[in-house]
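Omission of a single protein chain aside, the complex is shown with its protein chains in their original locations.
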Amino acid sequence: MVSRSFLVIIICLSLLTGQAQNKILVFQSDFGLKDGAVSAMKGVAMGVSADLKIFDLTHEIPAFNIWEAAYRLQQTAQYWPVGTVFVSVVDPGVGSQRKSVVLKTKSGYFFVTPDNGTLTLIAESMGIAEIREIDETKNRRQGSSESYTFHGRDVYAYTGARLASGTISFEEVGPKLPARVVTIDYQKPVFENGVIKGDIPILDIQYGNVWTNIDGNTFKQLNVNHGDSVTVTIYHSKQKVYSARLPFETTFSAVAIGKPLAYLNSLLNLSFALNQGSFSAKYKIYSGPDWSVEVKK
Amino acid sequence: MVSRSFLVIIICLSLLTGQAQNKILVFQSDFGLKDGAVSAMKGVAMGVSADLKIFDLTHEIPAFNIWEAAYRLQQTAQYWPVGTVFVSVVDPGVGSQRKSVVLKTKSGYFFVTPDNGTLTLIAESMGIAEIREIDETKNRRQGSSESYTFHGRDVYAYTGARLASGTISFEEVGPKLPARVVTIDYQKPVFENGVIKGDIPILDIQYGNVWTNIDGNTFKQLNVNHGDSVTVTIYHSKQKVYSARLPFETTFSAVAIGKPLAYLNSLLNLSFALNQGSFSAKYKIYSGPDWSVEVKK
Partner (left out) sequence: MVSRSFLVIIICLSLLTGQAQNKILVFQSDFGLKDGAVSAMKGVAMGVSADLKIFDLTHEIPAFNIWEAAYRLQQTAQYWPVGTVFVSVVDPGVGSQRKSVVLKTKSGYFFVTPDNGTLTLIAESMGIAEIREIDETKNRRQGSSESYTFHGRDVYAYTGARLASGTISFEEVGPKLPARVVTIDYQKPVFENGVIKGDIPILDIQYGNVWTNIDGNTFKQLNVNHGDSVTVTIYHSKQKVYSARLPFETTFSAVAIGKPLAYLNSLLNLSFALNQGSFSAKYKIYSGPDWSVEVKK
């Protein structure tokens, strides 16, 4: 009876705080799926605990593209249950002085990663509850001491698995760091003088849709209703490369096949698409910090 | 004791009907694996129930290719245990008037999808036990009301997870619809006057093998034995593009490396291949409704 009461208390505490690890481990990397690197990380994790539920975010981050790693985490983490542990390994500076950290958000998600900019957007949108540096004297796979280059497997996957499975607590990751992360500069959305400015952080590359960082609340300041049109101008390195009036619609099929529209994407950010076509390919619009956008009525 | 008896009865009923959900959830889409869209669907599903066993069919359906979505479901579903729930999201008409449905087959599989032709082949081969329209007032992820475009995540993945986990019964999906689906027209295999006609619904694209829709039973009417040859003629838009005598074999290695053969593929449909080569690439043969085939002795 004592042990059952104890169990109930533990469960209640977990539910109250909503921040305990939940045995779910989600991997992201730029390793691709053509060799055994991702599989080795999962093997190490299963060796830590066979109770883990292991998933992927993506392993097709372009090599060394920290910005895209940051973006994919922000785009996706919120749809997983609170307590999920994400391991993100996009690490051009492997072996350099970047720190290996675990960030716990205010909402109770965990991110295991090199602190190289990957945490830029998660820190901003979810807020930092606490950051700890991974103590590799304790949280490094046994037998890996001679291996210089595969931190993804021997430190990040291993620590992520230990944390997600409850083998270690968040405190046992290592010493607490100041609550700030290495960040990447980017243009935030602004509304002034009747014009919204923003950038194109990413393409919806499977379909060729163009996603801006102009969120629904900023866009609302233009007072545009569904069915209205807006003037969209796109710049590459400050050169104008596209300008047109686009209808603002809720569904792609509101316009004819092949025609462009503006809409709010699944993240509720302003986006541009062709109905059943590739806006990006047709108008040669790509993504990154040198692509900016202006929108007005 | 009462509750245990009750449990036994439930289990027996499940075994007898063979049609209860089995906690297995299999996703198919045209989203690709380069961004977070597939991961977000799985995150939503794990938020519904951490007991789910989540798998993929494929996420590399060519964008908007409903025919291929239909074909992959038919090709694969039968190898999963009865009770498996499939979520297929290939949805060029997202937001239009196509219905969001769950089809239950006579054998007890479930398919969650827009009713846009995706169910053409499953309905034909497995038979419709019942179709229900998803009631989005109940079966839609909380907090998703402002999101106009990602039905895959907020409706299909969410409903599929609730159904597969037993959170809702099939009846709780929504109102019953007439037992018919939107279908895509295609040429069925026929045998007349000593000639079999059919089409090429799909390529075995990893190897470049050409798969026809001529099933083993139709082919048997030609009375061809292993080791015999057949005359194969392939047409594109009714223009003859290939004609040759091919040996009908049980194994690729029955012919020399690089040589063509006819065989029954893993679905027992008549197919053409090169031993260790690509029939499709060598002879420029592709798939779709405008590719047809004639076979005679």
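Just so it is clear, A and B label the chains in written order, and each chain counts residues from 1 on its own.
FYI, contacts are C-beta pairs under 8 Å (C-beta built on N, C-alpha and C of every residue); 3 or more make two chains touch, one makes a residue touch a chain.
Note that the coordinates shown come from a computational prediction; the quantities given were computed from them, not determined experimentally.
When the omitted chain is restored, the residue from A:L33, A:V182 or A:V195 that touches it is A:L33. Among B:R72, B:K104 or B:K197, only B:R72 touches the chain left out of the display.
Remark: the omitted chain is touched by one listed residue; of B:G216, B:G258 or B:P289 this is B:G216. Residue in contact with the omitted chain (choice from B:S125, B:S169 or B:Q276): B:Q276. Among B:V26, B:V87, B:V101 or B:V173, only B:V26 touches the chain left out of the display. One chain is missing from the display, and on subunit A it is touched by residues 30-37, 39-44, 46-47, 50, 54, 63-64, 92-96, 146-150, 153.
Residues of subunit B in contact with the chain left out of this view: 22-24, 26, 33, 53, 55-60, 72, 75-76, 79-81, 84, 202, 204-207, 216, 250-254, 263-266, 268, 276.
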